[in-house]
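Note that one protein chain of the assembly has been removed; the remaining protein chains are unaltered in position.
The chains carry the letters A and B, assigned in the order they are written, with residues numbered from 1 in each.
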Amino acid sequence: MALRAALRGRLSQLSSCTGHGRVCVPPTLLTQQRNSSTSPKIKVDLDQSTGVAVMRMQSPPVNSLSLDFLTELCISLEKLEMDKGCRGLIITSSQPKVFSAGLDIMEMYGKSPERCGEFWKAVQEMWLKLYSSNMVTIAAINGSSPAGGCLVSLTCDYRIMADNPRFSIGLNETQLGIVAPFWFKDTLANTVGHRHTEMALELGLLYNPAEALKIGMVDQLVPEDQVLSTATETMTKWLTIPEHARQITKSMMRKPTIDKLTSNRDADIHNFVSFITKDSIQKSLRMYLEMLKKRRG
Amino acid sequence: MALRAALRGRLSQLSSCTGHGRVCVPPTLLTQQRNSSTSPKIKVDLDQSTGVAVMRMQSPPVNSLSLDFLTELCISLEKLEMDKGCRGLIITSSQPKVFSAGLDIMEMYGKSPERCGEFWKAVQEMWLKLYSSNMVTIAAINGSSPAGGCLVSLTCDYRIMADNPRFSIGLNETQLGIVAPFWFKDTLANTVGHRHTEMALELGLLYNPAEALKIGMVDQLVPEDQVLSTATETMTKWLTIPEHARQITKSMMRKPTIDKLTSNRDADIHNFVSFITKDSIQKSLRMYLEMLKKRRG
Partner (left out) sequence: MALRAALRGRLSQLSSCTGHGRVCVPPTLLTQQRNSSTSPKIKVDLDQSTGVAVMRMQSPPVNSLSLDFLTELCISLEKLEMDKGCRGLIITSSQPKVFSAGLDIMEMYGKSPERCGEFWKAVQEMWLKLYSSNMVTIAAINGSSPAGGCLVSLTCDYRIMADNPRFSIGLNETQLGIVAPFWFKDTLANTVGHRHTEMALELGLLYNPAEALKIGMVDQLVPEDQVLSTATETMTKWLTIPEHARQITKSMMRKPTIDKLTSNRDADIHNFVSFITKDSIQKSLRMYLEMLKKRRG
């Protein structure tokens, strides 16, 4: 009952992020149909002269964070992290209207516990790598960024979002009947404080850019066509900061939060797997997927 | 000396929350004279069709949190919590101009250590039940809400206050020479952050509605006659959220704070009893009570 109402609520939220009559998030089912598993899901361009890499998520249609996607992302991050010539990373999307729609629901629906565990470990890995990166990381949020997409942006040192009221951002897991784990919560609380995190997570709120700026979920709004150029300019400033001191400072700020997951990875995987494989949760996901199908049908 | 000055300060604060020439808080002495111990202090109306209960505090004149009041409140909460048909709770006041004046000073003045300990245990119990409630809880703050009254509202998921500048809200214990315990402090810090909590508690600040909204102590202001209806509308939205996910999320946000008291209840009772039964504190309370008498005389 509550779920159905929630889905209705969510649908109206989704439609508010529709552009040109087309739902932009999160038709993750489409992923299955359209994605070519052979083409790279991540494109990285490193400018050797500036030491700045631009990472473009290009997994149609909505950059869902599938296991394949996460694996590719982690490999890319590891390479950049070890490359002395790379000091800054800008993360953005090649897909229209969406930064990333978040975790791929198909990875959580009808899968074996083993596979679910493997998937969750990859989500953890991505977060650990991003949140603890020695590079300066800037999110150039050029579209909607719900759930896991929001998490990716929250791991960055700075967030610039396109000032388009059709876009939204937030950890809206609760709206789908699932729960953001403690390290999603910690990352958000480190950004917007305890009270906004409580409201945001309990209600699964999606914020438009102006609201997100107001509570500090993003740092800056710019016109849609200036997101990447502003990120590049901002990066230039950040790279003037003495690197060693900046890195130690970043680690000091984030280590306690990172340690909490590092010392609890297995328990966290276990929690996720037992929750997501529950009949009631699987039923919720099925209803959600069927609703998406109908809407597209 | 300092106390006398403080009381003067407090008197002027109180007069700023006077309506129609009558002091509205906290003549808790009156409680003793007017209260009928047989009439219920709490009135609960549960709408079975919506699953929403409205709890009206109706202990004249100012809903002081006496031991009897707290006992009744806890019993009501327990019943609602166990009632599967009740999913949301709105807490409001039947008394004019006051939500609740907070802890009943008469329970702390001239009482035996045993009785003080019993009283404090009931205060703890109320907080534990409210702050950890599985229900959606909304405070419909239709009057002034100092000290323990503020605490009640802070335990809720959402706070709507009457936009009447004569009303005030805050944890003003310090002004009376007593100290808000660590779990009052934690509850406030979870709502308005560390710095505002430090200022608020050190100075025993009472905020008018606009100030309270600004620092996030309340979430929304509405005209006085729309407090309850707005609470009801807000509740409807909250109840569309998938319940299980919302409850787990709420617990994740609040469990560390709750655990701190749960694992320290006896020590906290002991601290309170030794503090409140000190001669100097009892003297402060007597001066305060005499001052209230004179004002009314």
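In this text, a contact is a pair of C-beta atoms (placed from the backbone, for glycine too) under 8 Å apart; a residue touches a chain by one contact, two chains touch by 3 or more.
Bear in mind the structure is a predicted one, so any value in this text is a computation, not a measurement.
Only one of B:L70, B:C86 or B:L201 touches the absent chain when the whole complex is considered: B:L201. Taking the complete complex into account, B:I178 is the one of B:L77, B:I178, B:V227 or B:V273 that touches the chain left out. Of the options A:I42, A:V192, A:L206 or A:L221, the residue whose C-beta touches the omitted chain is A:V192.
Residue A:D157 is the one among A:D157, A:E202 or A:D268 that touches the chain missing from this view. Here the missing chain is touched by one residue of A:S229, A:T249, A:T262 or A:S280, and it is A:T249. Mapped onto chain B, the footprint of the missing chain covers residues 2-3, 5-6, 8-9, 173-180, 182, 185, 193-195, 197-199, 201-204, 280, 284.
Residues 157-158, 189-193, 216, 219, 237-246, 248-250, 252-254 of chain A touch the missing chain (whole complex, contact as defined above).
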